[in-house]
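One protein chain is absent from this view; the other protein chains keep their places.
As written, the chains take the letters A, B and C, and residue 1 is the first residue of each chain.
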Amino acid sequence: MIKVGVLGATGYAGIETVRLLLRHPGVTLTRVVSHSNVGVKISDLYPNLRGICDMEFSALDVDDISENCDVVFTALPHGASKEIIPSLYNKGLKIIDLSGDFRYDDPAVYEKWYGQPHSAPELLEKSVYGLCELYRNKIKGARLIGNPGCYTTCSITGLYPIIHSGYADNSSIIIDAKSGVTGAGRGLKLPNLFCECTETMKAYKVATHRHTSEIEQELSHAAGENIILSFTPHLAPMKRGIFATCYINLKEKKTTEELVALYKDFYKNEQFITVYDAGSLPEVKHVSGSNRVGIGIVVDERLNRAVIISCLDNLIKGAAGQAIQNMNIMCGLPEETGLDTIAMYL
Amino acid sequence: MIKVGVLGATGYAGIETVRLLLRHPGVTLTRVVSHSNVGVKISDLYPNLRGICDMEFSALDVDDISENCDVVFTALPHGASKEIIPSLYNKGLKIIDLSGDFRYDDPAVYEKWYGQPHSAPELLEKSVYGLCELYRNKIKGARLIGNPGCYTTCSITGLYPIIHSGYADNSSIIIDAKSGVTGAGRGLKLPNLFCECTETMKAYKVATHRHTSEIEQELSHAAGENIILSFTPHLAPMKRGIFATCYINLKEKKTTEELVALYKDFYKNEQFITVYDAGSLPEVKHVSGSNRVGIGIVVDERLNRAVIISCLDNLIKGAAGQAIQNMNIMCGLPEETGLDTIAMYL
Amino acid sequence: MIKVGVLGATGYAGIETVRLLLRHPGVTLTRVVSHSNVGVKISDLYPNLRGICDMEFSALDVDDISENCDVVFTALPHGASKEIIPSLYNKGLKIIDLSGDFRYDDPAVYEKWYGQPHSAPELLEKSVYGLCELYRNKIKGARLIGNPGCYTTCSITGLYPIIHSGYADNSSIIIDAKSGVTGAGRGLKLPNLFCECTETMKAYKVATHRHTSEIEQELSHAAGENIILSFTPHLAPMKRGIFATCYINLKEKKTTEELVALYKDFYKNEQFITVYDAGSLPEVKHVSGSNRVGIGIVVDERLNRAVIISCLDNLIKGAAGQAIQNMNIMCGLPEETGLDTIAMYL
Partner (left out) sequence: MIKVGVLGATGYAGIETVRLLLRHPGVTLTRVVSHSNVGVKISDLYPNLRGICDMEFSALDVDDISENCDVVFTALPHGASKEIIPSLYNKGLKIIDLSGDFRYDDPAVYEKWYGQPHSAPELLEKSVYGLCELYRNKIKGARLIGNPGCYTTCSITGLYPIIHSGYADNSSIIIDAKSGVTGAGRGLKLPNLFCECTETMKAYKVATHRHTSEIEQELSHAAGENIILSFTPHLAPMKRGIFATCYINLKEKKTTEELVALYKDFYKNEQFITVYDAGSLPEVKHVSGSNRVGIGIVVDERLNRAVIISCLDNLIKGAAGQAIQNMNIMCGLPEETGLDTIAMYL
C-alpha cells in the first residue's frame, strides 16, 4: 500500500482528495495536515466522514510527513506551496501540488500572473505539468507534479486537438467558461454566501484571470507557436462543474462530423475523455461526480467557426481526481484505480 | 383607464404581464384568455393572485375582446400569434405581440428561421420592432408591436453602441448567452424538470437558435451593413435572468474607459439602461425583478478585443416589462409607469 | 412626506427596508446609517440601487438623525438596539426596531433567552409588539415598536385563531419551521456559504431558538394561559421564505372546513392574510416578494389533530414589510401604502 498524506485537507480540493483516497484500493491515508485545525477530527469538520475516517489533523512537520508518507498531495493556497514543497522534495517524496505554483515552464510567466517571484525556480524546472492525457510519459518519471487548474484542464482538453491539427486561426480563440461555486473555495468571502450567489450569474476577472496564462502555455505547445486568447470566467449557481464554451475560427471549411472524427481519433485511447457524436453535446451533469471530461463540437458553417463545448467536475478531473490519476501514473498503478465512479446525473 | 387584455395568460410571460398590469396605475385588466382553461380562476393556477385577481379565463373571442379592450398583449406560441392578430388588428385594437411573429423586416428571414411561411406579411410591414430605446418614435404611432425576445433585447442593447460607433470588426461578433429556466417556458418537457436542470449547465441550439436572426437584423441596422454572428444560448440553474457575454474585436485601440464613455453617452437619456463604470460589472441579481438592463465593458488590451456584459430579467425587460413599456409609449403615458420596481438583489 | 432613516442598512433586513421605502409614496429616505461603511455609496454595496439611490452611508449621530428623520428603522443586531434606541426615543422620534430587543412583555424572559440583562426596561414597557393584525390599535399610538421576528410572525398568525378559539389542547403544540437562507443574515459564517447550504437541509438550535419565547408569549395571550411549545427551525436551500408546519391536537372533533371557516372569520378584515380554502395549501412562492401570509389547514381526522401551514416572505412580512406596515399605522397612512407588490411566483 502506498502511504499518502494530504496537506491543506480542509479546503474543498483537499477534502475531495481525502474522500477519493479513502476509497482508493492501493493507498493508505496516513496524514491529513491542517495548520489551523491541529488535533481536530477531520470528521468533525466534514461529518460525511464520521465512522469512515476519524483521523485528527496534524501540524505541518516535514520529518513526520516524510517518515509516514510516500506521496504527498499539497492543496495549499497559491504561493504557499512553493515555500513548503522544496523541503518535502528533498526528503525524496513524490509530490502532487494542486496549486498554481508548479504549473509553468517559465518562472517569469508565473511572476507576471501571480504577482510574486517564484522562490523555487529550480524545482519548477523539474516539475511536470500533470495533464495526464498530454504528458503521461513525463509524469511516469516525475517526482513533482503541477496539477492543472480546473478551468485549464477543461479548456485545454477542449481545444488541444483542433489547435494541434493546424486547421484553426489561433488568433481567434475565445473561451467563455462557467464554474460552480466550489471553484471559489471555502474562504469566508461575501460573494460566496448562498444569498449572494444563488439565482444569479456574473463574470469576474475578465481578461485578467490567472488560468489564462496556463491555458496559453499549453495551447502554445499544441500550436507550436505563441498563442494569446480571451478567457472569461463566470460563476453559476451550482456546486460543481466547469463548462467551457470555446470559439475558434477555421482556416478552411470543415464539417462538424470531420472535427468530431478528429477529436475521437485524438482521444481514442483515453478512458476519461468522452467525445460526443455530432448532434449531441455534453452537460455538467453528464460528468459531475466523475473524473471525466465531456467534449462536443458544432461547426457553424455560416461563419466557418467551431464551437467546442468541454465540461468536467472541477473538484475531480479539475483537481482531486486528476491528482490521483497523476499518482496512479507515477506509481505504476492502472490509471483508473480509485477513479471509476460514474457521474451522478441526479 | 386603459382597458387591457392578455392572450395566452397562463404561460410564464403571460402571467408576468398580468402580474405587472395588476399594479399599473393607468390600466384595468378586463380579459385574460386561455384556450385550455376557460372558466378557471387565474388565481387557482397562480395562487399568488388569490384575493388580488380572481378573474376567470375566457375563450378567445375577437368580438368580446375588441369590445372590452383597448390594448391586447398576445403571449401565444410562435406561429400562433400571426394567425389571430390580423382579426384583432382589424378591430382597431393596439396589439403588443410577445412572440417572434412580428419582429422581422423581411418575411423571408422569418420563414427561414421559424420554418413556416408568414401568413400575414402585410401586417409584418406595419408592425414596429418594440425595442423601446431604439425605436421610441416609431412605437409612438404604431398599432402593432413585435415585442423583442429576451436574448435579443439583452444582446442588442449590449452591442448596439459599439457597432454603431464603427470602431469594431463586425465579422468578429460572438455572443455567449446564459438564460434562467423561465426562458424555457412552462411546457411539460423533460429537460425543464427540476432534477434535470438543477446543478448543471448546458448549451443548446448551438448555431441554430432563432434569436440569432433577430439580433443580426438589428445589429445590421446599427452597422449599416449586413452582419452575421455567433450566438450560443445556455441554460443555467436559476429562474430568471439573461446574461450575455459579447465579444467583438476592435479595429483601433480603445480603452475600457473610452468605451464606457461611449456607452454612457449613447444611453444617457435611458432610465432603464445602466452602464457600469469601468472596473465594475453587472450581475443578474442587480436587475432581476426590474425592467433594467445592466451593461458593463472590459477591453482586453492584449487582444484589442472588447468584452461586453449585458444582463436583464428575461420575464420583465425581456418580455412583460418591455411590453408594458411599449404600451406606455403607444398610449402617451410616462414610460416608467407601472415599471418602477427595484431589482430584488435578494 | 415623512422623513425616514434606516440604521444598520447594510444587512439583509436593512437593505430590504431601504428597497421598499424607496418606492413608498409617502416617505423620503434621508439617512442610511452603517458604522462600518461611512462615506460608501449604498449602490456600491447593493448595485441594484445604482442610479436609483446613490446616497452615502452616514455614521450613527443621534442629533443628525433626529434633525433629519421623523421615523427611524433600526435593523441592528440583537443586543445593540437597546443601547442606542433610548437616545433616539428621547429625541421624540418614532422608532421601529427590527431586533428582538423590544418584543417582550417581561425583561426576565428577554434576559433568559438572549443571555444578557435588558438595559432599557422602562422603554420595554412603552414598546408595542408590532404584529399589526393583532395589535393595530396599540400600534396607532405607539412611539416604539418591537417589530416581530420572521419565524414568529409566521407561527403566531398560523396558530393564533385556533388557540384563541379554545378548541385545542395547548400542551400539544409543535411548530416545525423551515427558513430560507436570508434568515441567517449577511454574516461571513461558514454555514452560510453557497456550497455549504445548497442541496441540503438541516435543523439548528433545536429546542433552544430564541423565537420560541416570542411565540410562547403571544400564543399565551391568545390562550389566556401560559403556553410552552416545541419550535424547530430548519434551513432550506432557498433565499426567501418561512414555511411553518404547525401541529395541535383538538379537544373536540372538528373538520377541516370548520377550522377554515374559523380562520376566514378571524382574518376577515385582513388584506395581508390569505386563508386558503379547504383542499388547497399555501407555498412559499405564493407569498414570496409580497407582504402576505398564506395559511392553510388540514384536520387529520384519524388523529383529531390539526395541521396548520403558514408561510411568508421572511424579509417582507417577516421583517421590512411589516416594519413599514407598522409605520403606516403609526403615521395614519393606509396600511398597504408601499406594500402592494404581488408575490413573484416565478
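As a convention for this text, a residue touches a chain if its C-beta (ideal position, glycine included) is under 8 Å from a C-beta of that chain, and two chains touch if they have at least 3 such contacts.
Just so it is clear, the model here is predicted, and its values are computed rather than measured.
Contact with the omitted chain, checked across C:Lys41, C:His78, C:Arg143 or C:His234, is made by C:His234. When the missing chain is restored to the complex, the residue among B:Cys154, B:Val181 or B:Leu262 that touches it is B:Val181. The set of subunit B residues touching the chain not shown comprises 12, 181-182, 186, 188-190, 192-199, 237-239. The set of subunit C residues touching the chain not shown comprises 172, 174, 176, 178, 180, 195-196, 198-204, 206-207, 228-230, 232, 234, 236-241, 243, 245, 247, 281, 283-285, 288, 298-303, 305, 307, 309, 311, 346.
Take subunit A: the residues that touch the chain left off the picture are 12, 15-16, 19, 22-23, 46-52, 182, 199, 239-240, 271, 274, 276, 280, 282-283, 285-287, 289-290, 294, 315, 340-346.
Operating definition for what follows: only the chains that are shown with their structure count from here on.
Each chain gets one centre point, the mean of its Cα atoms, and the points for subunit A and subunit C are 46 Å apart.
In terms of their C-alpha centroids, the spacing between subunit A and subunit B amounts to 39 Å. Annotation: 36 Å between the Cα-based centres of subunit B and subunit C. Shown for subunit B are the residues that touch two or more other chains, namely 199, 239-240, 283, 285, 346.
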